[in-house]
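Note that this complex is displayed minus one protein chain, with the remaining chains in position.
Then we have chain A:
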Amino acid sequence: MSTTVSDTHSAHDAHDDHHDHKPTGIKRWLFTTNHKDIGSMYLWFSFLMFLVGGSMALMIRAELFQPGMQIIDPHFFNQMTTMHGVIMVFGAVMPAFVGLANWMIPMMIGAPDMALPRMNNWSFWILPFAFLIMLSSFFMPGGAPAFGWTFYAPLSTTYSTDSTALFVFSMHIMGMSSIMGAINVIVTIMNMRAPGMNYMKMPLFVWTWFITAFLLIAVMPVLAGVVTMVLTDKYFGTSFFDAAGGGDPVLFQHLFWFFGHPEVYIMILPSFGIVSAIIPAFARKPLFGYASMVYATASIAGLSFLVWAHHMFTTGMPTFASLFFMYMTMLIAVPTGVKVFNWVSTMWRGAMTFETPMLFSLAFVILFTIGGFSGIMLAITPVDYQYHDTYFVVAHFHYVLVTGAVFSIMAAAYYWLPKWSGVMYDDFLSKLHFWCSLISVNILFFPMHFVGLAGMPRRIPDYAIQFADINQIVSIGGFLFGFSQLIFLAVALKCAFKKGKPAPAKPWEGAEGLEWTVPSPAPYHTFDVPPKV
């Protein structure tokens, strides 16, 4: 992608606007419609949620450090696993991606802002309230939701406490926020591209987000429907999921996973886009197979609607259905394999250097693939009877979510921090963060495979004595990983307070794309006049 842009021009515009349109203090953040401000707020919010959800994980790991009950009682333990899952999925990973989309999509396609800036402000500001409502349920009688992030009926209907109402309400708000964000992304990409930026010239991060946004539009309303049914089953006498009233609890699982499986791709497709930007930059070669990347992303998104019941093999499906979902799931490995192949081919014979964004991306490629392999194991119906609901599943989804989604978000943050803040991040601290994270995350999650295969169930506060050693190792890894993230906090704060070497407009020699044609830090307004692509 060759790009020419009149730097002076956009810098000049930015200078004017700096003084004209930027309110100060709290008002700036409350009323901002600027995509960069909103992006930053999303990113800080998601990091805060990451720390909150992480603390809950550490509470879980502290209890599991030894067999027997030591620190927290089983009911509180269940609240911890539930809220940890909900917060990490809806509070940490998804908002982080929306924050990146806000910052980068307009700059990558040469647009002055998101298409719907006022809605953008709303979609961010309702989120903190959603999580305040969710977290306040800890203070209700019976405590916070304890039915797992999957809120299976009848756990969430017959056997739940009244915090379910708060859970449902806050899920509605989160859903609205995601839907608004998705609409904004789609409209921006369809209508705001700079002249000459046709679809097949868009950076892959834009492409993957475009497809993700359609997934959000398709499944968030279904989630809203399911939580509504849970609410009416619990409080208004309906029987969607209650067999006694003619409903079917298994229907809950079908509806939930119809949302749930596309949801896991919502959390990984933008990662694919990030890694597809970073690897070419540090391998100093164009991305191998750009078009095949786009088609692979689209086919993964399409297939994600046909695999939901791989989460439900043990509910007793007819053989034909089991086989169908098993083979469809394995089919997804094909486009995913294409992607991994393309990343590796991009690096092949490249002039590689190993700056921190590249290190996180490399770790992503390897560790995400490990998560993909355990996923294929779980897709095999007969063996899933053994793996289902064990720590093997916990290991699997943390490899794809933590070393997949979260590592790619870290990579993105390091890659674009110079652009956002105008200073280079602290290189030493960033490398320290990477190596500490890489080592501890494997101490944390790899041994979970083994206890899982040996039969340790998930969502359990106590375990058989023979699992003690491995759980101790896992817990130590957990605390190391958790505290390593504070190094990232230090790096981010240093950048936010402009402590560091000033960053040039394009700090990475091999980087491509319009975002590097504007100065660092990116001026408050960029591309008021569309660049020529």
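Observations on the model:
Simple rule for what comes next: contacts are C-beta pairs under 8 Å (C-beta built on N, C-alpha and C of every residue); 3 or more make two chains touch, one makes a residue touch a chain; residues count from 1.
Note that in this section contacts and distances are computed from a predicted model.
Selecting from "Pyruvate dehydrogenase E1 component subunit alpha", "Cytochrome c oxidase assembly protein CtaG", "Methylenetetrahydrofolate reductase" or "Energy-coupling factor transporter ATP-binding protein EcfA2", the unshown chain of this assembly corresponds to "Cytochrome c oxidase assembly protein CtaG" (UniProt protein name). The missing chain, though absent from the display, is touched by one residue of A:Pro141, A:Pro318 or A:Pro382; that residue is A:Pro318. When the full complex is taken into account, the listed residue touching the unshown chain is A:Val226, out of A:Ala153, A:Met174, A:Met202 or A:Val226. Across A:Ala243, A:Leu323, A:Ile366 or A:Ala464, the residue that sits in touch with the chain not pictured is A:Ala243. Of the residues in chain A, those that touch the hidden partner chain are 115-116, 179, 182-183, 186-187, 190-192, 217-222, 224-226, 229, 240, 243-245, 248, 250-251, 254-255, 258, 316-318, 321.
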